[in-house]
Structures are given as structure tokens and as C-alpha cells.
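All protein chains but one are shown at their positions in the complex.
To keep things simple, chains are lettered A, B, C and D as they appear, and every chain counts its residues starting from 1.
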Amino acid sequence: MFDAPADRKTLVEVRDLKMHFPIYAGLLRRHVGDVKAVDGVSFDIFDGETLGLVGESGCGKSTCGRAVLRLYDITAGTIRIEGEDISTMGQETLRKKRPTMQMVFQDPQASLNPRMTLAGIIGEPLDEHTGLKGSARRDRIYELMDAVGLNRDFANRYPHEFSGGQRQRIGIARALALHPKFIVCDEPIAALDVSIQAQVVNLLEDLQDKFGLTYLFISHDLSMVRHIADRVAVMYLGKVVEVAAREGLYADPKHPYTQALLSAVPEPDPVLHDTAERVILTGDVPSPSNPPQGCNFCTRCPQVFDICRLKDPQSREIEPGRHVACHLHNEPQAAGETAA
Amino acid sequence: MLNYTIRRLIIAVPTLLFIALTIFLLLELAPGDPVANQPLTIPPEVRELMRKALGLGEPMHIRFWKWLVQFFWIEPQVFIDWLTTTSSLAPILPDTDFFIACGNNTAAECDPRILSWQFRSPVMDIVLQRIPQTLWVVGTAYLVAIVIAIPVGVYSAYRQYSWFDNAGTFVTMVGFSVPPFFSGVLVIVIFSVQLNWFPSIYDTMHEVNNWDSFMFQIKQMTMPVMVLALQITSQISRFMRASMLDNLNLDYVRTARAKGMTENVVILAHVLRNSMIPVVTVIALGIPQIFGGAIITEQVFKVNGIGEMLIRAIEANDIPTVQTLTFIFAVLIVIFNLVADILYGILDPRIRYD
Amino acid sequence: MTDATQLDPANEYKPPRNQWLDVWDQFKKHRGALIGAIVFLFIVLGVFLGPLIWAHDAQFVPPVVDMIKLRDTRPIYTVLWESGAKVSWAHPLGTDNLARDYLARMMAGGQVSITVGLAAMTLSLLLGTLIGVLAGYFKRLDGPLMRLTDLFLALPLLPLLLVAVLLFRELLAGALGPEGGVFVLIVSLVGITSWMQTARIVRGDVLALKEREFVIAARSMGTPSRRIVLRHILPNVLSPIMVSATLGIATAIITESALSFLGFGFPPDFPTWGRLLFDAVDRMTLYPERVIWPGLAISITVLSVNYIGDGLRDALDPRIRGR
Amino acid sequence: MPDGALPVLDVKDLKTVFRTRQGEVHAVNSVSFDLKPGELLGVVGESGSGKSVTMMSLIGLLPSPPAEVQNGQVLFGGQDILKADDQTLRAIRGARIGFVFQDPMTSLNPVFTVGFQLMEPLRKHMGMNKRNARKRAQELLELVGIPDAGQRLRDYPHQFSGGMRQRVMIAIALACDPQVLIADEPTTALDVTIQAQILELVKDLRRKLGMAIVWITHDLGVIAGIADRVIVMYGGQIVEHAPVRELFANPQHPYTRALLETIPKVHGERDERLRVIQGQPPMLGAEPAACPFRARCTHRLGRCDRENPVRVPVGPDHDAACFWDAGTGGARDV
Partner (left out) sequence: QERGRDGEVKIIYWQAPSILNPFLSGGTKDIDASNMVIEPLARFDQGGNLIPWLVTEVPTVGNGGVSEDLKSITWNITPGIMWSDGTPFTSADVKFTYDYCTHPEGGCAQLTKFEGVTSVDTPDEHTVVVNFEAATPNPYGPFVGLESPIIQAAQFENCIGAKAPGCTDANFGPIGTGAFKVVEFRPNDVIVYEANENYREDGKPAFAKVTFKGGGDATAAGRAVMETGEFDYAWNLQLAPDVIANMELGGKGTPIAGFGPLVERIMLNQTNPDPALGADERSVVRPHPFLGDPAVYKAMSMAIDRTLLVEVGYGKAGKVTCNWVPAPDIFNSTSMDCSTQDIAGANALLDAAGYMDTDGDGIREADGKPMKLLYQTSTNAVRQDFQALIKSWWAEIGIDSELRNISASVFFGGDPGSPDTFQKFYADVEMYANNFSGTDPQSYLGNGLCDKAPSPDSQWQGENISRFCMPEYDALHAQLTTTADIEERGRIGRELNDMLVQNGGMIPLVHRGRISAHANTLGGVVLNVWDSELWNVADWYRIK
């Protein structure tokens, strides 16, 4: 049931990644605190797999995705891609490394420059990193358009002339232009209609098969993640609370937050809906600039107990390939007692 | 908020010093001299003596330092003395006597004030003398303009592209583009020369102490206020309109309508309140202009306020006066910039300054 | 591939076309803007090409005898209500007190006023955009540049403008001739003193744009800052810039006329609309046409430019264009 | 489900057109439905299918111009409110029909306190004085589950989180005990956990207050959870209408079927591949002369290009607008 990761090559290795945005306040604009958007996140992504990253809005998913690509100057931690540490790399060296890692964005409208043609958009990475010129460049653009299923006739059109799904294809084509190994998909389907979401997800899967891509798939749509991801990481307030292979996670969520999250997803079946028992969380996500003491989830956790308010739980591998950061699972026997 | 204000005030100090230096240097470098306007019959040697008597012999940095001391140390003393002894607040304040006047029969120790080269008298005294006119005329114009501009802007936006809006746009544009030296003379020709309704020359000595004198004051203010208000109205109503348009299509307006509020409440309470936020800051930022006077209008109607004082000082190369006035404007601008920002914070609960 | 059938015959796409054509299409639909543009074009053409047809020298004073005869001619339309008026077909708008042709002076004045407007606007835009983009894009420059902007905002402009005219006029007049000197001076002063609003708006937009995903996308593929600014940021701040631009023209024309009034503008014999208006004010009741024409010219130019600005704002805004 | 009762809201043949610079947009075409007392009617459909426009047309919230309600009848309490004057409409809005909008972030006026905005309809429609209104407002906030309600009345919207703002919106809509509550995608902008909270809240309130609700969404999961009856909209028309279980169990219109198939599930079997509906949603332009779904339809018939199907009964309390018969797999003869 659990994919044994041992035989697979680790492509991306993130250790204790922190991304804090400073807050300045007071008379002298002193540094008074941080928005701890990502606060000590570790995970691995294996070559050719899809890691889903889920969590509520504002929990730091996008920040994490961007930090992994070093679009931010990270606060702490290491990021290795193909074994190479990029966490402290200079901008120029990083630029050379960019072709291997690319990104697809949430809002297909916002991620395309409204004033560039499709060819211009897809051609931009080619201009930056390859010497392709003239017809070679054009051919490559056509090739990419074919790959994502865009008609070659569209090359001279502007983004606003496309539908949402088509725009997302453009974004994907752009990400593919440089033969990347690793693509961060930051909620690539969130802005799309249900009927279109499926088209894009299928395309991503096709491309993964074809080019052997590795995805970090960020989403808050648990059902979509379940469909596309091999393994899933659940984030809450800047921390990863649970990492597990897909089947295990959906069948048997360990962390109370994961459980709540899963049960909150409305089931598109009235019969199931009426029978399912659900965990309704109360309250809101605390602010990342002022996280609660102890476990971040303690303010909303239905199974909270004393230690949660004092100590931040460490992530533990409770089963092979399955990491949970929860006091319930810290000492299996104690957890058992509480849960019982 | 308090923190923010203090911080802004602290930042303002170097800004103002820099401005003072800029103004000083600019004026120092300017050609021409204070005795240039004297008749040609005065021979050059005498001019040279006159120039020396004005203190032009000293090096620049010394004069800058002197001016700084005068502006920041001596003039405030005079002001405090005035507050505690002469002003209407005097009875409740303890008398002070910080300032030691120079001039007649004094000892060696005295505080030199900033003296105008034209008047040979303290610039600040003249400024105080000029402020009432400016406040009366420019201030009234500003008020009138606000009172007219806001409804006009609101209605124009509410009925965008209606005939009212189009006519409003036309009138405001004309108002914006007709220079006051023309509109001023035009109203004089119509209302003073032809109709004989209003005086064409403002009486700065006029004191309001009864109904008749108040009516006269209104009469003599009417034309300059008209001319100025036309311009200011044009600008504010444009801002108002734009701001209303920005707000009219927002979701909360629909919410208000869905609650069954009448159009009046929707527009005048919900939309207007939001639209006023940027407009209020525009208005606040315009207030230094009141003190700066409306140079052209003051000149056309001989209101002889601060603006007129400045332009005459520039013409006469009266550097101490120009320096002082310009610097006062700078201080006002800095202050009202701050006021505008604070107002913004007060009006818009989303803004938090810390 | 499942997506091959994506091309949907039901969606008729327009043939590929230039972005600016869309802007133009939208612009055309704004009636006020279109009329404004036509009027403005008409004024510009009239003022710059008019002299080719109406080949009178604006500065030309006819020889003595003619001058006495020709001076203070009324515009020809005056005969409509005043049969005895002194009119001449040779001077459709009449002449001034030195018998200079008023139509020619209006055209010459317009050339200056409009050139001043355009040039000052361009300068202020360049400065405002440059500073706005730098401040918005490069975090390190933001503080200093915004302080600079605040500083300029805190400088009392009109007094300094007047002082600066005093200061540099003769210097520049020496180098470029009296008209050239004043031209450069007014243009640079209006430009230098009016860029702050543009800079603030541009900075705000750049700050927002910088976080927009397409800019992050460009960064994620390793496009260097310089090219990000040129390719992605600048084209997208165009619309607020254009709007400030149209306002800038109007302000510059008006500022020039105010300076003329205060005696700090162009030399008195050099026609500009503001100067013509100012000179004619004394004789307003005798020769109303001499105030009406330049006054109208300024107002209509400002008005048309304002409408163009309205239209451009709509046309350049993709949200509106999309609708 | 109170069957057979007279509908509180009866919409017949509603038709709304936008006159834009690009020409007319027929956003709502001959939409008819009714709403029974105490019932929750779900409305689903993809973006742009005319859900919001339909609901806003009902009570005259569309800006006119460009919108124009061209045809139809909306019977509310026996009165055709499309023909009612502004005053009557205003008396209905907020008092007898409450509205909750999609985006909680922008739907509240940022410069007024939540209390003020909550008290506004109370004072207008119920004629309450300030004190009573405040008391009632506090009760309402408590009702929608906002802790420390008395204190929070004095807060501004930006001091509330998204979920709380949405609760405030609901409180405002409920303020005057409306007979009908129209909720236009009230949870789309929210997180699943918060959405779950709101859904629970609505179910709860419905039980307590017993009003009829129209719930717009494009999430079939939400519909499955709370609706009694469902209408499915596509291209400005209602293509199918059925009780909720019937719809999920026995969808008749090809669009509904496709829609149900595309949705991945969190529980149960995981499909290897997602099913897709090919193509793009239609552009709403001129009045449709043919079936709006035909271009994406897997069961397209020749007739679909020539005629726009009308809704026909296909089961008990179940109708669909399609020429294709799901039961037989062939053409339906209508």
C-alpha cells in the first residue's frame, strides 16, 4: 500500500525551509516580528512523481512553492534540486539553473502578460536561455503549442482572446519550453470552471507521462489532489502537518487537521452526504504573524489536549513514507489512550 | 497612529532643512539685486552703498545660518511674546518677554529679526498683516468650491454621460482652462463697470463690525471668490466624480441596494462616504494653497494677500521675504501632507498606521 | 491526445490583429474621445500646417502707411451686426494694434502653446515613469526615491518656479535665444515640477504589477530585471501614464499662460495663446474677439485633450475593453 | 419537504438582456422556476451560465442600463414584482427577500461598522429605534455564530475574517426574517473548512427559521449536501430540474450527466483518468436559436442545430430541455 521510496531517486529535497516576511513597526521602523508564512517545512519529491500540497488559504502553500524555486530569498533551510543546493545560490548561477525548474500559476489571466502575443509569451524563455532564432525558434514554439493542444493559428493572439482553459495551456507551454524536470503548479486549476479543470488536469498528466516531469502540485481542492498526486503533503499555518502517500492519506488520515479537511469536502452525492459523519472545525486560521503557542492547530483542534498548547509537535515518520506532526502520534500508546 | 505621526514629524525635520537649503541656494544664485527696481537716476555708487546696507556683503553660509537662527529661534520667541501679551489669548497666558527688540535705543544684545529688503521691517509682521485677506478670500473660495463641487461631482458620476455630466464636464474644463487674469477682468467688466454691483478693488482695511459692513465685505469678496471658486470647483468636482465612479460599481453598493435602502441612502451614505476618502485628502492637500494665496487672482482684484506679497517680493528681489514665505509654504505643505495622511487613516478604517 | 479537439468551431475568433487596433476600436466607441481627438487633431493641424496655407508672418508689421490703415481691423464676421466695422478679407480674424494678422498670430501662438504642452508633458512623463518604475521595482531605491518625491511635493512650486525663471532665463536665453531659452525653461520647469503624481501612480502600479503572476513567471524563467521592466512592467503601466499625459498637456498650457501674466513667460512680442489672451484683456470691451479666440483655443484644447484622456483610459483598460 | 404548498416565489419566462457596446447579450432566456415555502432550491451551472443575473433580475438589482428585463413574471406573495415600482421593490428587498453575495471581502461597506450595516435594514424595514436595532443586531450575530457579538458590532469589516464576513452577510440577509433568502455562491470564495461551517450554519438556520432558500453554486458537492430540489443552468437557460436525489441518481440532460462525471471524488473509487466535457462554454450573444450545449454534446442530434429544446417532463417532478432521451438513448419525440 505504501510506495516504498527507497528505490526512487530524490529530485527535490527540502529541509527545514523557512520563509519569514519581516514586519516593521514603531517609531524607528524596528523589526518587530515576522509573518511566518513558511516555518520549517521539510519534504522530498521523487523523480517523476507528483507531490500534492494542500491546505487552507493563507497557510503558506504559494510561498512554499515559490521559495522552493528560489523566487524569494529564503530565511533558512536548504533546498536541493538534483542534489545541488540552490538555497544560497547567487542570482546569476540560479538563472542558469532556471530551465530545470519551472512554475505554472493559479490565475491563467494574471500569469500572462496581457500585452504579449502567445508566441511572445512562449518564446520568452527560449530567448532567455536558448540561442534559438528565426524558424528554429518558431518551430519550437509550434511544437510546444502542439504539445499542449493549442492550434498553431493562435500564435499571434493575445491572452484576452483565449478562454481560461486555453490560457492555462499557454502557461503550461511556457513552463515546458526549456525541458524542465521539475514544475511547481501553484493552484493551476483553482480559477477554472469544473468542466475545464478536468481538461487541464488531464493535460498535466499526459505531459508528465510524456516528458517524465516531476510536479509539486499545490491546491486546496482535495479531490483534485487525490486524482493527480502520488503523495500528499498537508500544510497548516506554515507547517507541514502530514505527508503521506495518496491512498493512505485519503483512506486513513492521521492528523486531526487532515481528517477535518477531508470531511469538510462536500460529497457530490446526496446519499453519501447524508450518511457521512463530519468533523466541523470551529474558528478561523490564526494569523501567521502571531501563531499560537504550542501546536499551531491547537486553537481549532477537536482532539486538543494539554501538551498541544505547550509544545510544538515534531514531525515523525509513523509509518514508512508517512510523516505526521501531532502529539497524538508522538507516542503511539499515549495517542491511543487519548483517541480511545 | 501616534507613533506614525511622530515618525512622520521626525522625518519632516531633515526634509524641511533640505528644503530651506534648496530655497536659500536657489535664491542666492539668482541674478538681479534688490536695488534693481530703484530709478535709474540713482547712480551706481549709491546703489552699492544701499546694497551693503542690506547686509549683502556677508558670505552665503553665514547668512544661511543667521536666517536659520532667525527663523527657528528668534521668530518663535516673537510669536510667543505676541501670543502672551497682545493676542486675544493674552489674558489667560502668563506674560513672556523672550524677545529683545533691536532698533531704537537698545543695548548691544538684541535679537535681529528677519527684515525685508523692501520694507526694512520684519517679514513676519507683514505676513501676519496679510493673512486675514488671504483667508477671507481664498478660504471662502475654497469652502464655496467644496460645497459646490461635491454635489456636482456626485451627481455627474451617478448619471455618468448624462447631459448633466457632459455639461458639467464642459463647464469644469472651461473653468479649469480659463486663466483667472481673464475671468477676473471679465467679471470686473461685467459686474463692476457695466452693472456697478461690486467694487473692482478690494478694500483690505475694511473691518467687519456690523451688518452693513458685513454686507460690504460679502460684496467685495464676491468677484474674487467667484473667479477662484470656479477653478477650485473644477478640480475638486473632477476628483469627486472619478472617485464616485470608482466606487459605484463595487459590490457593497449592490449589498446596500439588496438591503432595500433608498437610492439616496445608497449614494449619499454608502458610496459618498467611501468616495470622500481620497477627495478629503485632495482637499486637505489643497489647504496650503489657501495660505499661499492665489497669486493671479489676488493681483487682479488687489486683494494684496500672501500671494501678492510673494510675487512683489520676487519682483523686487527681496530675498529674505521670498525665503521666509517659501519656507512657510513648505512647512504648511509638509504639515498638511501629514494631516492628509492621518485623515486618510481616520476616514478609512482599513488603513492602520503604526 | 484528448485535447486535440479543443478547437471549437462554435467559438469564432477574430483574425489576429494589433493590440493597438483594439485600443483604437475601443477608443472610437467613446464618442467624446473621438470628437476630442478630431478636434485636437484639427487644432494641431490648423496650427502647424495652417501657416502653409495662410502664409502670413505673425510678427510682420506692415510699413507705416499700411499699418495705420490696417491696424485694429475687426474680424470679418463683425459686419453681421455692425455694418460700418473696419474689416478686411485679407485678415479674416482682424489685426492687432500693430496691424499684425491675428489669424497668423493665433496659429503661431498655438504652435508654441501646444509644443510647450506636449514637450512639458513628455518630460514629466519620462521623469515620473522612470522614478516610479525604479522606486516600485527596486526595493532598495524605493525609500530614497519616494523621499525625493515627497521632497518635491513639499517644495512650494510656484514660488520656486518663478525664482527659477529669474535664475536661468537669461542664461538659457543667451544660449538658445530668448524664445528658445524660455521654451526650454518653461518646458523643463513644468516638467520637473509635475512628475511627482505620475511617479506615485506608476510606483503604485509597479508595486502591484511586480506581484502579479506574469512578472513572477518571468522571474521564474530567469528573465533579468532590466528586461522584466521593459517587457512586462512598462507596457502595463501605460494606461495611467497616458491619463497623466493628457492632464499634463493641459496643465502645461495653462501654466505657460499664468507665467506670461506674471511677466515670467515668453517675451512680450512672441505670441502664445496665453500671451495673446493676456495682451488683449486691456482692450476686452473694444475688441472682444481678441480675448475670445485665444481663450476659446485654450479651453477647447484642454477640453479635447481631457476627453481624449477619458477615452484612452477606457480604451487602455483591458477590463473595459473586454466588455 | 412541504409538498404541494403554494410557491412563495414563482418565476415565469424570465428574460434578461444586456445592451453592450458589442451588441446584445441574452444572459437569461425564458427561465421559469418556482420556490416553495421552506424549501432549498439549488442552482448549479458553470460560470457565466446566467445564475446570478437570473436572481438579480428578480428583484431589480441589475444596473439598468445596460441590463433590461424584457419579459417574464415574478410572482412574490401574489404580486408581480417585475412590474412593481421602486418603492415596493425596496420594501421587499432586504425585508422579505434577503440576498447573500459571493464575495464576502467586498460585499460589505469598508467604512461602516458591521453593527451599522446590520442595523440599517432593521431600522428601515422594521422601524426599530437604535437601541432595539442594536439588540436585534447582536442577536443576529449570535445566531450566525459570531462569538462576543456585542463587542464585534463595533468592528469594521476588515477586522473580520472571510468566513466571519460571510456570516455577517448572512445575518444582514436574515435581519428582517425574510420569506426568501437568495444566496449567490456564498461559499465559493471560502476554504473548505469554512465552507463546511457555513453550510452547517445554513442548515441549522433553516431548521430554526424555516425560510425558503435559493442557493446558487457551481459545486455539485454543496448542492448534494443541502438542496431539496436542483435546477441546472447552461447558457442562460434551465436545462434540467429535479429533486436532488433524483438528479444525482438519474440525470437526464447530457450536460448534467457530463458534469457529474467530471467531478473527482475524495472518497470511494478513484478514476484513472478524469472525464472531460470538451470545448468551451458558449458565448451569450443573440437569442439562441439552437441548443446552447450542442457544440459540446456527445449525443448531438440534427435537430439540435435548428431548434432550442424546451423543458419537458422526464419523470416525477423532473424535467429536462433535451431532444435526446437518456432512457432510450435515442431522440425524444416532443
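As a convention for this text, contacts are C-beta pairs under 8 Å (C-beta built on N, C-alpha and C of every residue); 3 or more make two chains touch, one makes a residue touch a chain.
None of the values given here were measured: they were computed from a predicted structure.
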Practice item. For the chain that's been dropped from view, list the shown partners it touches. Key: B, C
Check your understanding: Which of B:115, B:154, B:244 or B:258 touches the chain that is not shown?
Key -> B:115
Point to revise | Selected from B:75, B:165 or B:308 as touching the chain missing from the view | key: B:308
Study note, to complete from the structure: Of C:38, C:68 or C:230, the residue that touches the missing chain is C:68
Point to revise | Residue of B:140, B:169 or B:200 in touch with the missing chain, whole complex considered | key: B:200
Revision key, fill the gap. Residues of chain C touching the missing chain are 59-61, 63-64, 67-68, 72, 97-98, 166, 169-170, 173-174, 178, 263-264, 267-269, 279, 281-283, 285-286
**Study point:** Residues belonging to chain B that touch the chain removed from view
**Key:** 31-33, 35-54, 102-105, 115-116, 118-122, 125-126, 129-130, 185, 188, 192-193, 196, 199-201, 203-205, 299-300, 302, 304, 308-309, 312, 315-317
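Throughout what follows, only the chains that are shown with their structure count from here on.
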Practice item. Round to the nearest whole Å and give the separation of the Cα centres of chain A and chain B. Key: 56
Check your understanding: Which residue numbers or ranges of chain C touch two or more of the other chains?
Key -> 2, 6, 11
Exercise for review: Would you pick out the residues of chain B that each touch at least 2 other chains?
Suggested key: none
Exercise for review: Flag every residue of chain C that touches chain B in the complex, lowest number first.
Suggested key: 32, 147, 150-151, 153-156, 158-160, 162-164, 166-167, 170, 250, 253-254, 257-258, 261-263, 274, 277-278, 281, 284-285, 291, 295, 298-299, 301-303, 306-307
**Study point:** Touching residues (chain side chain C, partner chain A) in the complex
**Key:** 1-4, 6-7, 11, 13-14, 16, 19, 212-214, 216-224, 227, 231-232, 235-236, 318, 321-322
Practice item. Please give the residue numbers of chain A that touch chain D in the complex, ascending. Key: 56-57, 163, 165-166, 193-199, 201-202, 205, 220, 222-224, 226-227, 250, 260-273, 276, 278, 280-282, 284-285
